[in-house]
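Selected chains from the complex are presented in situ; the others are not included.
Chain nomenclature is as follows: A, B and C, assigned in order of appearance, with residue numbering initiated at 1 for each chain independently.
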Amino acid sequence: MSATEVAPHICLLHGPDQPGLVAKVSNWIFERGGNILHADQHRDVEQGIFFQRVEWIPASESADEQTAFKRFATELGMNPEVSAPGARPKVAIFVSKADHCFHDIVLRWKAGEFACDIVAVVSNHRVMEEAARNYGLPFHHIPVSAATKVEAETAQLKLLAELDVDLVIMARYMQVLSDRFLDGFGKPVINIHHSFLPAFAGGRPYHQAHTRGVKLIGATAHYATAVLDDGPIIQQDVARVTHRHEVNDLIRKGRDLEKLVLAQAVRWHLEHRVLVYGNKTVVFD
Amino acid sequence: MSATEVAPHICLLHGPDQPGLVAKVSNWIFERGGNILHADQHRDVEQGIFFQRVEWIPASESADEQTAFKRFATELGMNPEVSAPGARPKVAIFVSKADHCFHDIVLRWKAGEFACDIVAVVSNHRVMEEAARNYGLPFHHIPVSAATKVEAETAQLKLLAELDVDLVIMARYMQVLSDRFLDGFGKPVINIHHSFLPAFAGGRPYHQAHTRGVKLIGATAHYATAVLDDGPIIQQDVARVTHRHEVNDLIRKGRDLEKLVLAQAVRWHLEHRVLVYGNKTVVFD
Amino acid sequence: MSATEVAPHICLLHGPDQPGLVAKVSNWIFERGGNILHADQHRDVEQGIFFQRVEWIPASESADEQTAFKRFATELGMNPEVSAPGARPKVAIFVSKADHCFHDIVLRWKAGEFACDIVAVVSNHRVMEEAARNYGLPFHHIPVSAATKVEAETAQLKLLAELDVDLVIMARYMQVLSDRFLDGFGKPVINIHHSFLPAFAGGRPYHQAHTRGVKLIGATAHYATAVLDDGPIIQQDVARVTHRHEVNDLIRKGRDLEKLVLAQAVRWHLEHRVLVYGNKTVVFD
């Protein structure tokens, strides 16, 4: 987890399990003079899938390494994602009116916790325009109504394409993204849902939790998919509540959960620690 | 929470909120020379309900105190439950094959953590017969099948009535109790469900959790009601899991959660700390 | 915990335990037509001390209520602190270079979590000057060196007196406040120490924790006293770490702990939930 002087190559790969995969991958790197910093693997025994995250410094900095590794891993039958050393993904933050996750993400980014470039703040409201500009971030107001949803999403997609965005963070963006949008974007979207999924999916989860009388409230960061609040879960956490807490107290306590859970999920994603398969994730922490 | 030499009276009361309730109750006790050890109250502002738990030592030990307080509280429009000082509720433990909650409850009881008498262990299997007898506890084998469920519940109810049981603890008893049973018993039944309700109600919750790919598993202790896994929640807790945990690991980790959550709920119940209203609880911890 | 339309009176009192205190206090309020919203009490049985926090709405808004209650409680032998309804304490934040607690406190304040006025940001460095000004907060640079410590503290005290400050929050202010300062200020100072006290008091606690190989790191919010890191503890929390975490990871993870623990302590303090006695606190949560 420490910083290293030279940025390492990081590869996430997965595919049908077979004997010798660990040896073959480590060998490939070693024989070319590379040095493995971290290697973590997992087998889903039921489904016979092998997962690996490997981080290494090659003998010499050549653009070729990435391509060569990709070819090698593919020949092994694996599905590799290799990140260029030191690459900084471009990130867009989608927000509505609640600002706690927005400030939290931006302040962590300014503190150096996230290796990315925040290239746009997109909102269906103007509430956070000033805050975004104070942080020096370009703000894009794209209003959304039932009538204009298709147009709005088209505008959003156009913007994301122009800016070559690699990741969208829904920092309490209170609109459901359509399949059309998710397919059109074709890259990961991380959402924070303010409940311990699968409990209390959908709207007003703190109200639902209060009505049910639960003793813990939760927050869930997940990749957005076509099915609302049903995407692969990256991180979850909970906080204790009692009968003394009214809905407003749950909302207040929930803000802290949402900030921590979303930030952790974003961090893991940016550090190439998350592999999605089916509706689940492998997180190489 | 400390032990006091003389056993205190404890009253749980609730009813329509009105000004002066705290003053009136404390005055009643004070004017008769009693000393309040603890008093805790709560208002449900939305529903206009007042809840109180008060623990006091009367000036002299008379059986009258309990009756008198009950009358007084009822005149205030409150619904009081007054426990006789030093009373030890009679408890029956229902078990099936899993024994971890059973051992945990009995060992805590032997260590003095629960002020009750365990008067029966009831099971639909014979697996725990020897363990119960080693602890010196009477074991009752009442087999249950789809065909014999009504008869079995009748036999259970007869036993509970004969033993004058005040509380049933379902320590991983894997049968659903019918409305008929719950109404016939008419006293509290505490169940431990091996998930973070309302997520994963019903059967095989750890399998459900594994399939969904959650990052925390939970356990929930609640009063049993006619609707499966939907009764008022007393206590919940969670434990962190990762992609490395298979279903068997969830089951193993879950055992610890189930023990702790059930024991805490039973302890609170026996200390007269839990008030049920609607589908929720107030826990005066 | 809910918001009420009219701001209530809140009193924290403590003194020698005696029978009838709960009744007397609630009676006094009730007989004047007041309505108790919350009342919480505690007895330290060993030391024979009674503690109470009571929150009530008087029949009519008169300035007299506060004075009258104070007189009444004093006659009971109690030591009362009565807060005027709706009073907003004046707060000064002391900072050095680390800015995470500073942003966290200010953003919560802006979100309405803290009922206070932040009247000054005081620092021995200029690092946070711009951030403070962007938030619209007056920034005071008072450099401190070994040679100028006495002068610097004198300047700080003068500023605090001029601004009539009620509370100082040390948001990772990296200077030890002298007895002279603490006595001269004469009002509460809340500090956040980045370890689970009493483990790792003093400097570089994350380095100490890393060297010792602990599996949890902590943070502690406490009232500052003459003895370094030894004041009454208000709140503590911990986070899990492993052998994979280097000192920089502990520092990063610790920032989240520090923010949450300090914010919780400040919130409890401002809501008049914390009573200090000896080197301990009673927190009426």
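Side notes on the structure shown:
The definition used in the following text is that contacts are C-beta pairs under 8 Å (C-beta built on N, C-alpha and C of every residue); 3 or more make two chains touch, one makes a residue touch a chain.
These numbers come from a predicted model, not from an experiment.
Assembly remark, whole complex in this entry with 3 chains visible in place, copy number of the identical chain is 4.
The rule is short, and it goes like this: only the chains that are shown with their structure count from here on.
Taking shared numbers over all numbers used, the chain A to chain B interface scores over half, which places it in the same class.
Chain A and chain C, compared by their mean Cα positions, are separated by 36 Å. Between chain A and chain B, the centres computed from C-alpha atoms are 41 Å apart.
In chain B, the residues that reach two or more other chains under the touch definition are 45. Looking at the complex, you find that chain B touches chain C at residues 2, 19-20, 22-24, 26-27, 29-31, 35-41, 43, 45.
Within the complex formed with chain A, the residues of chain B that make contact are 42, 44-46, 196-200, 212-216, 218, 232-238, 242-244, 246, 279-283, 285. Here chain A touches chain C in the complex through residues 1-3, 99-100, 103, 107, 111, 113, 134, 244-246, 248-249, 252, 255-256, 260, going by the rule given at the top.
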